[in-house]
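The structure appears right after this line, and notes come after that.
Note that one protein chain of the assembly has been removed; the remaining protein chains are unaltered in position.
A and B are the chain letters, set down in written order, and residue numbers restart from 1 in every chain.
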Amino acid sequence: MAKDHDGAEGSIVGTTVEKYGDNPPTAGIAVVVADQIPNPGFPPFRPRVTDLYPEKARQQERRVSALFVISIIGSVFAIAAYIAFPIVPGDIGSVRINNLLLGVGITLGLLGIGFGAVHWSKTLMDGHDLVEQRHGTRGTAATREKAVEVFTLGNKESGFGRRTLIRRTLIGALVVSPLPAVVLFRDLAPITDPVELLRHTLWDKGVRLTRDPSGTPIKASEVTIGSAFHVIPEGLNDHEDKLEQKAKAAVLLMRLKPEDLHVSADRADWNYDGIVAYSKICTHVGCPVALYEQQTHHLLCPCHQSQFDITQEAKVIFGPAKRPLPQLPITIDADGYLIARSDFTEPVGPSFWERKL
Amino acid sequence: MSTTETTRPETALEPTRGARFTGWAGNYLDERTSISGLVKELGRKIFPDHWSFMLGEVALYSFIVILLSGTFLTFFFQASMATQVYDGSWVPLKGIEMSAAMKSTLDISFDIRGGLLMRQVHHWAALLFIASIGLHMLRIYFTGAFRKPREINWLIGFTLFILAMLEGFTGYSLPDDLLSGNGLRIIDGMVKGIPIVGTWTSYLIFGGEFPGTDIVGRLYTVHILLGPAILVAALGVHLLLLVINKHTQFAGPGHTNDNVVGVPIMPVFAAKAGGFFFIIFGVIVLIASFFTINPIWVYGPYDPSPVSAGTQPDWYIGFADGALRLVPPGWELELGGYTLSLNILLVLIVVGVFLVVVALYPFIEGWITGDQREHHIADRPRNAPVRTAIGAAGVTFYAMLWAAASSDLIATHFRLTIEGVIHGCQVLLIVGPIIAYFVTKRVCVGLQKKDREIAMHGYESGRIVRLPGGEYIEVHEQLDDYERWKLVSFEDYKPLMIRPDKKGRITVNQRLRAAASSWFFEDRIAPVSRGEIESSHDGGH
Partner (left out) sequence: MATAPRSATRPAKSARKQRAAGRRHPLATVALIMVGLIGTGGAYALFTSSATAETQTAAAAQLDDGGKLFAANCATCHGMALQGTTQGPSLIGVGAAAVDFQVGTGRMPLAATGPQAEEKPPQFTDAQVAALAAYVASKGPGPAIPAAEYLTGTGDAAAGAELFRINCAMCHNVAGAGGALTEGKYAPSLAGVSAQHIYEAMVTGPQNMPVFNDDNISPADKANIITYLRYLDQTPTPGGFDLGNLGPVSEGLFIWIFGLGAVVAITIWLTARSN
């Protein structure tokens, strides 16, 4: 236990604790300096002013109680603020004042106690350093012997080591017993195959492109050059799995000058007079890629900075994404509204293992 | 002046009412719990005093603040994703559809007195909790306090760090706002990128397709039940081992490997630590009353279509988000019809390996030194130059990942391009740690040399004296024994010599150890010996 340090003998770093007896732990590649400078032992105690002058101590005593009184005032103030500055429904300013005054009151209540207690301990409580001896962490030889004996007895009396059949079947049973718990978690998700779901979106032949969030259809003539429309499929707002469907079907619609688009042969009829629609879901990890620069025709993902070039069928030109954003083939119907020609021809969003199959 | 644990002789005065009550209560408790043994054992345990030893307490106290404020929040929060229409005080969301989780969080913020304060206390305390754990771990690392017998406690502390991040992330996701929803979307994308099991894992986590209607409820269970339960249990073991191992102390006069020098728990440490709890609590409340955190009312409810510029996770997840940003383009393969997302896998591997190395470092260093003695004297970082340099390299690596997570904000605030910042971070992620390693090692060795110089010859006093012979010298102020001891008492290791074992063979293990130990210790500076001091005094001016 703690002892005052006066008269304690100095010793060097790394001395072994006596408990080890004849078999001290190896020091590895540590160098034991034979000619080490001795530990000078404890320096003399340097008294504080409060130790020397009682009136100084009394002054500090008053200071500590003043801090505690401030704490009481703070806590009372907090209660008063709670009542006196209520939240007026609809008035955000009152929320701010309530938050501020309540917080300041509680802060004073806490800091008063905290600083008071610490100041008390620093100035008025005993200032001596005390010493406590360490003992090696391992048990003494006798204790360890006793522990080994307990295990030996346990083994002997139960026959755990001897009766191998019992031991092996027990271990087997213990290993198998948690498996039902694992199986139980199967129904965290529905029975249907996720891979199939990831392949399909609400888009289909003839589905109108509508504005997000209103769901009103868009005429091709309304999409002027340089425009960007945030698009959802018609009927999404009434769908029961609205968010899940939106998470796959969100589309960005842009109009470029037709001569700016480099269209590959198999996508020749996927745009309508320079109007193109691309999935908004990043092929990296799925953030909405919606930062469209109408002069450079670059799309930027705000989460991980992948960039896609709309003039080159959304090819990745920077950042961690690999695949271009899937393009939605579009055309117009008899009334001039933009419609999809089909669903996306590949799964949208982040890559997954079974994507290709 | 001895003030031992023996109580002062009581004067023969009649005990006061208070004293009589204390005596009665103590007796009542002890006769039912034998608590006196515990008090005897722990009451005068010694705690060394150093500011850096308080960092773990900061973490502990912010955790208590988190528990208190979090409990308040659970009384009002509804962990449900059922759709409701908001009709509260924040005008720009009136009439908007959102989940019950989001709505109840808005109501906590705007319609419950002190609700916003508690939300902000909870979130600020969480940030401080993990930040102080980080700083605490750095202190342990750089002073070598993870060495025997504390390796297991380092592992438990590491587990606490991971659990704290898990708790932070699940809590951040609970309000179901736009920012955290996009965070979950990223998690979904990352999980889907795991080979073979990814798609199904994501499906199981979200209870169907992303986002589903289950995730908030599930995260809530993890956040308020599973996480805290494991955290509290691990914290208990962490503190128990601290008591068993006793705290390390820095080298100092009278300090040895066999003792602890400091203040006793009763009363000084109890007053300091108890007061410190109130101070930490107060500081958190102060920050929460003046500074907004996570203004979900601006973010709005989660919707898979919108996203905000500057979508970032809370700071402690930043390093993983930064790693995602730094992957070069095109890292995705197709293998026999299957898709292998290297751009995600690589991040998981790099972050995973980094964390595993952090967790196992005590065992690695222990294997290199082969030192199986107990160490209770904390190293000064300079006296373990290679360890300190490795730490600096690790910090730089982490810092670069962290910086990359705010690449867009760095670009806008320092007038740079996003592409330039990303490329810069990519280069610095590799080069930075190397530079940091060599610079730190140099600085450490330089400081050791300076210490050696001062220990032998004293400080330069700045006083120039002309000797009778006309020679000018600067007078050196000699150190007293106490000050010198701080400079000369440290462990010294030399590289392992390769020697054949009993069978006359040199094992691979030994070769590896020899290589690692010469890497660690070939540039060592030995502590000053007594002989050197004496000879310097004789020969010196």
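The rule is simple: a residue touches a chain if its C-beta (ideal position, glycine included) is under 8 Å from a C-beta of that chain, and two chains touch if they have at least 3 such contacts.
Values in this document were obtained by computation on a predicted structure and should not be read as measured data.
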Residue in contact with the excluded chain [from B:Ser406, B:Ser489 or B:Ser517]: B:Ser406
Residue touching the undisplayed chain, where the options are B:Met54, B:Leu239, B:Leu333 or B:Ala526: B:Met54
Absent-chain contact - pick from B:Phe110, B:Trp154 or B:Phe490: B:Phe110
Listed residues A:Phe77, A:Phe318 or A:Phe344, member touching the removed chain: A:Phe318
Absent chain, residues of subunit A that touch it: 46, 48-50, 92-93, 95-96, 99-100, 118, 122-123, 127, 211-213, 218-219, 222-230, 254, 288, 290-296, 298, 300, 302, 307, 318
Hidden partner interface residues of subunit B, rising order: 49-55, 58, 91-96, 109-110, 116, 120, 124, 127-128, 131-132, 135, 178-179, 272, 276, 279-280, 283, 287-295, 297-300, 303, 305-316, 318, 405-409, 411-412, 415-420
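In this text, only the chains that are shown with their structure count from here on.
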Separation of mean Cα positions, subunit B and subunit A [Å, integer]: 15
Touch list for subunit A against partner subunit B, complex: 1-6, 8, 10-17, 24-31, 33, 35-43, 45, 82, 86-87, 89-92, 95, 98-100, 102-104, 106-111, 113-122, 125-126, 128-134, 136-137, 185-186, 188-190, 194-195, 197-198, 212-213, 230, 232, 241, 243-244, 246-248, 250, 280-282, 284-288, 290-291, 300, 302-306, 316-323, 349-357
